[in-house]
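Of the protein chains in this complex, one is absent; all others appear in place.
Coming up: chain A.
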Amino acid sequence: MSAVWRVARAAARRRRLQTIVIGVVVGVSTATMVLALGLLTSASAPFDRAHQQQSGAHLVAVFDGPGDGLAETAGRPAVAAAAGPFAQVTVDVAMTSRIGMPLTVAGRADPGGAVDRLTVWQGRWADAPGEIVLNEPPGERGPWSLGERVDVAGGRTFTVVGFAYSVSRSADAWVTPAQMSALNPDSAQMLYRFTAAGTAEEIAAAETAVTAGLPLLGTQSYLTLKQEVAAETAVYIPLLIVFGVLGMAVAVLIVANVISGAVVAGYRHIGVLKALGFTSNQVLAVYLLMVTVPAVVGCVLGAVLGHVTAVPLLADAFAGFGTTEIAIDAWVYALAALGMPAVVVVTALLAALRARGLSAAQAISAGSAPSVGRALAVQRVLSGARLPRSVSLGLGVPFARPARSALTLAAIVLGVMTVTLASGVTTSVTSYRAAVEPPTENRVELLAAPPRGFPGPQRLPEPTLSDAEDEALLRSLPGAAAVAAVARLPVGVVGGDPAEVYFHRGDRDLGPVVLSGHWPAAPDEVAVPSRFLNQRGLSLGDAITVEFDGDRTRLRVVGVVLTNPADEVYASWSALTALAPGTRAHSYLVELRPGSDRQAYVDAAADGDPGLTPIPPDEGGSSQAVVLIGFATLMTLVLAAVSALGVFNTVVLISRERRRDLGMLKSIGMTPRQVTVMMVTSMGVLGVVGGLIGLPLGVAAHALIAPAMMRAAQADVLDIVMDVYHAPLLALLALAGVVIAVLGAYLPARGAGRATIAEVLHTE
């Protein structure tokens, strides 16, 4: 064994570059795998994970009265754990973004407990009267910030001392139990975890068991919440699955290529070892050691690297679901840490077994002079081509070892596919967003009178001019190209979630794009986004009934508009006159002529009416879009880099195997540059072919994934989302393969060009 160990160590040291390449490739591949698997697992279960972490309630049940006798229900057979009763009351808040929605407050002494362990992610828990903790997902900013005051109807005021998140959504806010008693609660909540809660039936059965004989007001099952959340994550899932699978495929391919390359390149060496008297098993052991040791080191470092990259990335992506800590399952690390070395050992074994079967003499010759019939024919044809000889020689190189070239090619194909898919998805997301939210640089939105419940603690100045005067003023100011007045009314929608109606007056261009039907004109006409229709099971032409100030009005959906939120309704000004006569416009949208001075316009408007306050334009895209684009970019970079690393390795192997040929070419006057060109060309061919194969695959993947994402987001599969591959982009993407190949090949090719070769020429 010691001879084996010594030979393996010496061989690894002599092939320092190869040893490093093995370590780096396995490391990066392991990191990619951790990232890919981490994506897959967390994408599939962000809600379950968060729910699990918080020991979330399977059922939130609200009972009438002060909560007498509720504590005993914790002992009923179906219950695994319970928390409560917590007194609860619904208060009207003077200012809230939850327009038309009151705030449900529960009295709780602490955020922990057996069920619904809240994550206090900012500030602290309420422990004195007058303090309130609000329920917001970590990182989300609601209408209030820490330390601000919340005015409750009836003259009471609370100070926000903390933000906590309840995955079970047991309440909108929490106060101390003592404070709660002062609010005269009319109901109490119980939070249950059941022994069996996998299906709606199980939940229903358990619900009957725990609530029997009690004055039940209402319940909320975690399955309902899960479905809502799933609809949101579903947008990511198709993309994440494809990226995850691509990442694993590239990782495995590259590792297989590097390892089998290392063994094949060692055939000559294997022959020598055999000639020395090493047994076949000893030779096998030498090679396994030589590749496994750096592979295992790379694997461990790669797992750490994967962890360091994946955790913040996933935390970012899923912050909205309330998990403050993203934990990648241990099995992901275990699989990466065991799976990668397994791939290494299996490929090394396969390649070494071939060497085992070779006689010493065959092995010695196999290591240096690969000659395949097809390769010869190719070289034959190429040598007659009117190309610089270094180029035509390079073109023939990949044919000498078709299996290795195929593996390298496959990695490039996957790299190009990823680049294509990712740029397609990025383009889709950006063009969707651009369509939904037109560019803001020439737009000014001025607030005149905040609509009911508009968020923001500061008092805004009252407008001094009338609605009509304001509109006339804005039209008359220099730079204005189009002006629209908008009034917002929160309304109830019978049989569904409440919605916000936007009444438009003035220039039509400033409203959202109409996808089908027409823009509302009559008082009973509205246009809605398709998500509104999808979520409520409606279609164009159907009627909805809205409730405002106790009155019910039937409205006809005459158009579908392109906007992202699901609960927006657009109507004409005449509808407002019918619904709430005398209401003035809350804001004005102004489109400036290109090149106009935005600030000058805003100042002029304020001079005319100090009550016109500019609303700062939205910064950045939606977090979902940002995360999607971020993922796409990261995966593209990682996979392209790994593919390039595969090319790098291939060139290193070729340069070593063919050093005699390279030496001879130099001896007859090939310049270092020509050698470099030759080697880069050899990989460039694979890049071109890889680009041509990977491009349609990427386009096809996009054609599958983009509609799935749009449908998951309950948005329409629009042409602008599908038609993203235009000629210039396609041309660029077709080059991606060449770029990967050239980037990977350049350094080792230059090394081959510069290497001194005098000694190999005189020896066999």
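Convention: contacts are C-beta pairs under 8 Å (C-beta built on N, C-alpha and C of every residue); 3 or more make two chains touch, one makes a residue touch a chain; residues count from 1.
Please note the rule applied: contacts and distances are computed from a predicted model.
Novice: Looking only at the UniProt record of the hidden chain, which name from "Glutathione-dependent formaldehyde dehydrogenase", "Lipoprotein LipO", "ABC transporter ATP-binding protein" or "2-iminoacetate synthase" is the right one?
Specialist: "ABC transporter ATP-binding protein"
Novice: Taking the entire complex into account, which one of A:75, A:669 or A:728 touches the absent chain?
Specialist: Of these options, the touching residue for the absent chain is A:669.
Novice: Which listed residue (A:9, A:660 or A:711) would be found touching the missing chain in the intact complex?
Specialist: Going through A:9, A:660 or A:711 one by one, A:660 is the residue touching the chain not shown.
Novice: What residue numbers in chain A mark contact with the hidden partner chain?
Specialist: 369, 371, 375-376, 379-380, 383-386, 389-390, 396, 400, 660-661, 663-674, 754, 756-758, 761-764
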